[in-house]
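Excluded from the complex is one protein chain; the other protein chains are retained at their positions.
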Amino acid sequence: MDFNATLLILDSTLRLSTPLLLAALAGLYSERAGIFDIGLEGKMLAAAFAAGAGASVTGSAYAGLLLGVLVSVIFGLVHGFASITARGNQIVSGVALNFVAAGATVLLGQAWFRQGGRTPQLSTDQRFLGSEPNFAAELRDIPIVGSIVSELVLGHSLLVYIAFIMVPLTWWVLFRTRFGLRLRAVGENPAAVDTAGISVTVLRYKAVIICGALCGVAGTYLAISQSGGFNNNMTAGKGYIALAALIFAKWKPVPVMFACLLFGFLDAAAIRLQGAELPVIGRVPVQFIQALPYVLTVVLLAGFIGRAEPPRAGGVPYVKER
Amino acid sequence: MNNTLPPWANYVLLPAINLLVAFIVSGLVVVAVGENPFKAAWLMIDGAFGSGRGIGFTLFYATNFIFTGLSVAVAIHCGLFNIGSEGQALVGGLGVALACLWLGAYIPWWMVLPVAIVMGASFGAAWGFLPGYLQAVRGSHVVITTIMFNFIAAALMNWLLVDWLRPVGQMGPETAVFAEGGWLPKLTGLMNFLGADVRSTPLNLSFFVALICCFLVWVLIWRTRFGYGIRTMGLSPSAAKYAGIRPARTVIIAMMISGGLAGLMALNPVMGDLHRLTLDIVQGAGFVGIAVALMGRNHPVGIVLAALLFGMLYQGGAEMAFDMPTITRDMIVVIQGLVILFAGALENMFRPQLSRFFLAMHRRGVAPEAEGAA
Amino acid sequence: ADSTPAVVYDMGGKFDKSFNEAAHSGAEKFKEETGTDYRDFEVENEQQRAQALRRFAEDGNNPIAAIGFSQQAAVEQVAKEFPDTKFVIIDSVVDLPNVRSVLFKEHEGSYLAGIMAAMASESGKVGFVGGMDIPLIRKFACGYKGGVKSVKPDAQVMENMTGSTPTAWNDPVKGGELAKSQIESGADVIFHAAGGTGIGVMQTAADAGKLAIGVDSNQNGVQPGSVLTSMIKRVDNAIFDAFTDAQSGEFETGTVALGVKEDGVGVAMDDNNKDLVSEEMMAAVDEAKAKIASGELEVHDYMADNTCTY
């Protein structure tokens, strides 16, 4: 593969890992606080719809973003209510919300816009689009470095930059702030947090809200940045890949980024390899590449490459009185 | 959860309340899309049970959910949360399809069926084995591994159907249609004999296979030594250790049984109706199985009832979509989700109030049946 | 026989901006012109295909149109059960006395699209994005290639398929990615035959200021000003004719293949793309049309031998 082609794949890797990264970080906040969330998928989908609908109705991308985040946070709060207050089964709650999102988005989309569940196509000014700064052109003339910078670093949509800034930010919040300390504690031993005089409930609700917000950005990116409107089931399992990435990264922010980049790269490669013949290998079954993230994650879980130990209190509602 | 509810409240009253709430919220959704919820409800019920055809379809869908519900339930009895029934059923479909493709042309269905059952079950079991093994031996969380295995199964089947099983010149990624020997008899005749007037229905013999499985699961869990071990594992692993019930072995076998039951689900769509293997034979039945098991309180009888409920949602929902322009098929998915949410995740939302109520009655000695659960 | 006709759409849904939607508009046209209402249904799973057809047949709807090759098995099944009901199947052949099978010579339409693409392209590189990787779509690709080469023999045609399963019909993001990669490697006109996925293709082309070519129904308006044209498949006509024929009692069954000659396929011209299409483009297209119609020019049909000779 020549230099340029490689650049292009990496460029699309960035675009494809962005939603994964946002969703995985979202999951990180929730699961670090001890709330398992397989509802990332549903939140993203709902947010994507809200963003698409919002942007097309108001004609403003930012309004779309706002709505996307709002709806996703509401989903997060329902999940929170089920797992924190009602002490329900977190997995079941996640499954349920995924169903609701999958159905409701199309149902409402169809009822409101009559385009088979799709939201109307957005014009460029109603979307988050990357714009190359004018010095990008000059940069290109600089060999190698120049083209790398202009291809990979410049000209992405605002949300892409947000996603990648969230990585160091999350690390800082988690390991350098009071909130982070308590968040990590409540995911490992809520009783310790409780006896330290901190409300487990409030802390966990904060976590699911943050999780919702980030999923909201992820969904918004899908709907009004990566494409020009909502499209039914447009998450197509990205929420689960994000979950895999989160586990693969052992619930740590920076590794999460690399996991997402890896999985994004696999996707980018898979897209281009579809039906294509490779010189030596011949025709790689794309399905294999598509399954790779999950296979890798299972291998990791099996403890063959390191050990993935989830937060101890994860998935269990905090019950004082048996 | 301190459970001070009398059994009948726990098994009937609470689920009923949860369902009611789920349907009320669904009604609100119907209103949101500008339709009359009561009309919708009527269309749904009438569509599901109003005609022979409706009943046929309802039972057809219910068959899937009985299988997956049993699958989830067996795992839960062992303290395992298997949300991989989806993938296990899909892989089971491969087993069933292979049996039908190979034998369908040579021997009649009643000779193919046992082979299909064995292959479907064992393929599903194989797909349940690995997560079980990883949980038992390497301590990897079965919930997460089964999620992953669902996707791996999808990719695998996709590859097999596209590159291997698809006959040349055919468009869709599907196997060829089986020869007659790979067709399970439909129950049309029986239904007409019972007085329903139906020209044709997907309902087929696998419905009875499902009912038989219900009985077998009941026997396994409550009437065999191994089932006793499974329940002990599920309720108190430490007691299981004390009793000499081998944890790893029990967990792995339980997961294989669970996977096998899921695998059998494939009989219904593959051998019973489509007579070919396609990619979307499972259609979320694996996940619905979770709700079915939860609502059915992991007991075969409860599972059959819950499965009927969801079968009704599927069929009735489709009929609703026929007759209500603005309501699309997606309404079913929404209602499903809401039922799973309220009857599953939020099942304890009203428990405290109910408990307090019954405890009060118990203290006053009004409700003697509360004694049992005091 | 003045009974209400019915349509059963394929999974894309009736507003897929593609051929289900074409069928829908055909039915709508029929409704306007004859005042007779029709019924329709969007299937969501395999069982429902047969269920819907049967349900309509039992309700006495006639004729019943099934859109898309995926319906073949279901139509076969149900048409047998209801010999007195007329059925129409699009894009596939069901050999029964009460079924009209409508095929389209997509390769011919694609050929015309190819000519326009080649002439519109400045880079001499054009792209094709297919939906699900099946012979039918390769048929589009092959005809398109033929058209391009007929104008610029040395032009490069980049060809990508979105996927190998039905989800490939509805994955705009992937479509967008594919278009982007083609554009980044120089393509400036991209023809999509990918159903919902194409939305992403046209979107991306528009975002990058390049041209796209729509498919099935007239998609020139999807991204006004950056859709060069649309290779239209007159599913609407097929449905409209079938319904009117049935009403006037002259519904013939059997297989019809609609090509350029029968005006069953073609390239869409309207206000949205008139500034993009030059006289010579029109001229070249009309010339090719004439030749094909007269049989002087034979566009290779990929599905005839599963090879592309261009």
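The first chain written gets the first letter, and so on, giving A, B and C; residue counts start at 1 in each chain.
Heads up, the rule we're going with is that a contact is a pair of C-beta atoms (placed from the backbone, for glycine too) under 8 Å apart; a residue touches a chain by one contact, two chains touch by 3 or more.
One rule holds in what follows: contacts and distances are computed from a predicted model.
Its UniProt record calls the unshown chain "Heme ABC transporter ATP-binding protein", which is the correct pick from "Heterodisulfide reductase subunit A", "Heme ABC transporter ATP-binding protein", "NADH-quinone oxidoreductase subunit L" or "Coenzyme F420 hydrogenase/dehydrogenase, beta subunit".
The missing chain, though absent from the view, touches A, B when the full complex is examined. Interface note: of A:Ser56, A:Ser72 or A:Asn89, the residue touching the hidden chain in the full complex is A:Asn89. Remark: the omitted chain is touched by one listed residue; of A:Ala5, A:Ile142, A:Ile165 or A:Ala191 this is A:Ala191. Mapped onto chain B, contacts with the missing chain fall at residues 2, 4, 76, 79-81, 139, 141-143, 219, 223-229, 231-232, 234-239, 241-246, 294, 372-374. Hidden from this view is one chain, which touches chain A at 89, 92, 176-182, 184-185, 188-189, 191-199, 312, 315-316, 320-322.
Rule of thumb we're sticking to: only the chains that are shown with their structure count from here on.
For this pair, chain A with chain C, the centres built from the Cα atoms lie 35 Å apart. For the pair chain A and chain B, the distance between C-alpha centroids works out to 30 Å. In chain B, the positions touching at least two other chains are 158, 162, 328, 330. Residue positions 42, 164 of chain C are each in touch with at least two other chains. Per the touch definition, chain B reaches chain C in the complex via residues 53, 57, 60, 158, 162, 169, 171-173, 177, 199-200, 202, 269, 273-274, 276, 278-281, 283, 318, 321-322, 328-330.
Interface of chain A with chain C (complex): residues 4-5, 8, 11-12, 15-16, 114-118, 121, 124, 129, 222, 226-229, 231-234, 236, 268, 271-272, 274-276, 286-287. By the touch criterion stated above, chain C contacts chain B in their complex at residues 41-42, 44-48, 50-52, 54-55, 58, 69-70, 73, 81, 132, 134-136, 164-166, 306.
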